[in-house]
Structures are given as structure tokens and as C-alpha cells.
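A single protein chain has been removed from this complex, and every other one stays in its place.
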Amino acid sequence: MESKLQSGNQMEKKYEDEVVMSPAKLAWKKFKKNKIAMTGLIILVIILLISIFGPILSPYNMAAIDLTNTTGEPSLVHLLGTDASGRDNLTRVMYAGRISLAVGFFSVLIQVVVGVGLGVIAGYYGGIIDSIIMRLVDIFSCLPTLPILMMIGALMLDLKVRPENKMYFLMLIIGLLSWPGLCRLVRGEILSLREKEYMQAAEALGLKDSRKMFKHLLPNTAAIIIVSAALGVGSAILTESGLSFLGLGVTVPTPSWGALVQSVSDMDSLQSYPWLWIPAGICILLTVVSVNLIGDGLRDALDPKHNI
Amino acid sequence: MAEYLLQVKNLKTYFYTDEGVVKAVDDVSFNIKQGETLAIVGESGCGKSITAMSIMKLIPSPPGKIEGGEIKFKGKDIIKLSDEELRSLRGNKISVIFQEPMTSLNPVFSIGDQIEESIMLHKNISKVEAKKQAIEMIKTVGIPRPEIIADSYPHELSGGMKQRAMIAMAMACDPELLLADEPTTALDVTIQAQILELMKALQKKFNTAILLITHDLGVVAETADYVAVMYAGKIVEEANVFELFKNPSHPYTIGLLKSKPIINKQQDVLYSIPGQVPSPHHMPKGCYFNPRCEKAIEKCRQEQPKLSEINSGHKVACWLYEKEMEAK
Partner (left out) sequence: MQEVLVKVEKLKKYFPITGGVLQRMVGQVKAVEDISFDIKKGETLGLVGESGCGKSTAGRAILRLQEKTSGNVFFEGRDIYKLKKKQLRELRLDMQIIFQDPYSSLNPRMSVGDTVGESLLDHGICSKKDIKDRVMETLETCGLSPYQYRRYPHEFSGGQRQRIGIARALILNPKFIVADEPVSALDVSIQSQIINLLTKLQEKNGFSYLFISHDLSVVQHICHRIGVMYLGSMVEIADKKELFENPLHPYTKALLSAVPVPDPTAKKNRIILTGDMPSPANPPSGCKFHTRCPYAIKRCSEEIPEYREVVPGHCVACHLV
């Protein structure tokens, strides 16, 4: 027995000497092992870097018009050709990245903060608080998005909002219109998690409500939130493109990927000038796919049971 | 000498997982005579359920595989049977009752239908006749109002009734061997008593041999004729039930018997076997039980003992009995 105890202590000592890894470091380590997720991350980082530094390094200004060379085919001077006003397409695509990515991520951020916050509170407290929040969700879900967006678009026009600032409004609007879905999901998850035995244990320990909500319930909804957020980024970018088409998003000359795709809309132009819309479309595709891959990887990395 | 109904020789069932090979059943041998009850007792993870499932070739493959050995039922090796031949055995000559009746009964079919299906599959009789036999079987297992129950669905029955229904299904074709995998573990103790009485009565009536898998030594004492104790995939002790409880020899068996609080036997501190069951991926060298064994000697840490006879009918796999084994 003695020898068993001794060897036990030796093992403990070795364990204590091990580098203490915080849960965040552990999650990152697991994430790194996931090759597919890392691929997604690398792609996204490349897109991000190109969007930020591309326009700075480009010899062209994204708004510089050159009427002598409109809708020019890709050449050595203009790698992705020029658009209808002679502007360099490549620079515009790179610059558009800034807009689309910003809109994508920040609108999702708003969606997550509002949706998750209200979802947790509704699911945890139930009763009248739940009813009120769910009615809010219902109202927001029923809002006819298009008419509202048009109203806001018209308002912005009226208030003579600067094109750059329109982007911020866009993020806010998209975020505020999409939080209900996530709120319902989170609330549903909280309702089922609430009945778990470890929540009863938390109740028995006399823990504060805030602790129960944010330290116990919320981390267990991480998987749903991550997946929803990943999907949300893609959705936001696509929504933005639709809005831009309606003139409610960013306006010329500010480009966004969606706007670039929408700029060519009749069959003729689509076929004749593929360089105008395909690059931006590919960028949207790559971004959405890589965000989803990262989302999956993150969800798995945060799950303590998932051992790669 | 009565012929053996089931002869299991050197059975090996391994599971191939990402982390390595798990030797769930590691060279297990035992025999069952007709009309006899053999109980395999052990704790979770010892491989007793897998042993029973191997006999019926119900191992999920992958990741499991029967790697070696023979399972002779009335002289024929089950492992070598074709699927067709195996199907004619299952439910017919060899039946199974599982631990959780709720998950083993099909919720969308009535009890009567499920029993009839089994009967019609193996016997060449009409549906009407099969239904009559099914109702008769339901009555035999002690379920009141058998005609009504035959038309009822599993969710309408209580736990005890469901288990009886399972037994009816298993016994419907008059099997020669019944594999009962923890048949009463999920039941209340008063219902357990009823079910055990029922099984004993049925065994007497139909002369069925029973392979009983359980972790409860009390159940073993009540129902078994022979007992095999399993630990980490191996049989460590085997004996007639009276002999096992009177002279438990393997330290694990002794430990198990000592750990269980017994009614009306007061003890201040319960005996407990130190340590825990080894992980299947990190089995110790030598005898698998040696890290937890208080009487372990050097040989135990080096070599694995073989299951050998120390007394008439009493076998142990332990180096402490080396002399007795050699004497035999």
C-alpha cells in the first residue's frame, strides 16, 4: 500500500509541474489541431489582410474615375479590369472587403449581444419577464423588413447622412432585425438546460441568479451561439448586398461586395463582363465558408468532452 | 454425464477503438448443462454483457469483433454458422432478455404482435394459432387479463409488466437457452422478487438453461446453480453456488462479498476494495487485479494466472493457489 501511495504522490508532483493551461489556451490548442478549421482561419485572415492593406498598396484610388477605360477587360494594368466608370476593379474589390466584413461582423455582434442577453433572461426567469420579451421577439419578427428598411433609407437620405456613416447604421439595423431568431434559440436551450441536475445543484448551493445564468447556463449554449453567429455573418453580408441594390446600403462610390455583385444585373452584362461580378462573389463565398469552418472548429474546441 | 448444452471455449471479443484495442472478453471459457443456471457476476466494464452478446453474435461490428474461440451450442459452433442458420437459432433455441425493457420492446407494436412475430418466424403455424399461443404465454408469465394486454402497447405497461412481456417474448418458442442480461436491475426490489420467482418457475416448467448476467450477488445466490466471477474481461473464479459463497477463493470475489452490506449483519466500517477498475487501454502487467490486491505477490505482477481447478468443480485464476493447482 505504501509504495502505491508514494507512486501516487510522484504522479501528483509531476502534474503540478505541468504548465497550467487556462481554458482559453486549451481551446486554442484544440483548435489548432483541427486542420479544416485552421484552413478557414487562414483564409479569413488573408482576406482580412488584403482588405485592409490592399487598397493602401494599390496604385489606384478606389473612387478614381477614368472615363477613357470603362468596362475594360482584365489586363496587366488593371488586373481585374475596370468598372462602368473606369475605376480599377481590383482596388474596389479589396476596399469592399472592409465594408462587407465590418458589416458582417458588427451586425452579428449586435445580434448576439441583444439576442443572447434577452434570451438568457427570458429563459431563466420565465413568467411575465419571459412573456414580455417573447412578445418583443414576436413584434420584431413580424416587422416587415423591406418597408422599414426603405423608410430608414429614405430617412437617411433626408437627413443627408454621409455615405461612410451609412455603414454604421446598416450594421445597427441588420443586427436589430436579426436578434429575434437567436433570442428564441437561446431561450429554448436555456429552458431545457434549466432542468438539468447541475442547475438544481447550483440552486442548492444558493448561487446568485447572475452567476447561474452567466457561468452555468450561458457557456452551455456556446455551441448554438457560435453556429448561429457564423451563419449570421454570411447572412448579414448577403443582406447588405440586397440593401445596397435597393440603394439603402452603401452608395456609390463606396463599394461593398454585395454592391459590386449587384452592379451588373442584366443577363447581357453578366455574360459580357464576368470580371465585374465574379471576383466579389467569390470573396463572399470564401468569407462565408471560412467563417462557418471557424465556427465549427470553435464549437468543438470549446467542448471539454471533445478530444481531438 | 449430462451433455453440455453450451460450451464456450477461449472466447475472445475485442473492440477496435481510436485509442487502441479493448479486450472486452479475454479468453473466457465455461459450460452450461441443460436446465441449469449459470450466473456471470462482475461489475460494470468487466465484460459480462459482451460475453452474452457474443454468444448470440450481437456484437456491433465494427468496432467489435469475435477474434477467437468456439461457442458450441449442442455441438455446433455458432461462430461458424451462416446468417440463415443463426437466425433460426435466435429467438427460437436461444433467447435474450435485456436489462431495459422499455428500450428493447418496439413501442409501435402491441405486445401480442411482438410475441406472435417471434412465434410465426420459427414455427410453421397460422396467425390465429400464433395469437392463441401468445396469449397463453402472456398468461404463463403472470400478467393478468392477457387478452387485453396482448393488444396493449409497451408504454401502457409498468416496468414489471414490461419485463414479464419480454420474458413471454423470449420464452414463446420454448428456447433451450435463455440469456438474461441484468433482467431485474432496473426494477424495484419487490418486483425483482416476483420476476426471479417467475424465472425459476419457468425454468422448472420448460427445462430451460439460463445464462444470467448480473452484478448483484444476492440475485446470484438465489437463482444460480453455478457462478463465474469476471474481472477485466477474464473469469477469475468459477464454482458451484454453495461452494462459492462458502469458500470464496479469489481475492476479488472475497472483496466483493465483503463490500456488500448485508441485512442484519452489523459492521462498523464496510470493507472496500482499494483503487478502481483499470482502464481498458492501460491494463496492468501480470494479473489484472494485482494493483488492488492486498495479497499480491511478486509473481502476480509478472505473469497472468490461468483459470485452474483447486477443488472439484471449483476453479480459480490466482497465484496464491499455485500449490493446489499443481496438486490437481
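Labels A and B are assigned to the chains in the order they are written; within every chain, residues are numbered from 1.
One rule holds for everything that comes next: a contact is a pair of C-beta atoms (placed from the backbone, for glycine too) under 8 Å apart; a residue touches a chain by one contact, two chains touch by 3 or more.
All values derive from a computational prediction rather than experimental measurement.
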* Asked: Looking at B:D113, B:D216, B:E309 or B:E324, which residue reaches the missing chain?
  -> B:D216
* Asked: Among B:G233, B:G255 or B:P280, which residue is in contact with the omitted chain in the full complex?
  -> B:G255
* Asked: Which chain B residues would touch the chain omitted from the figure, given the whole complex?
  -> 43-44, 144, 158-161, 188-194, 196-197, 215-222, 241-242, 245, 255-257, 259-264, 266-267, 269-273, 276-277
* Structure fact -> Where chain A meets the chain that is not shown, the residues are 8, 12, 15-16, 20, 23, 196-198, 200-208, 211, 215-216, 219-220, 304-305
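Definition applied: only the chains that are shown with their structure count from here on.
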* CA centre of chain A versus CA centre of chain B: separation in Å? -> 55
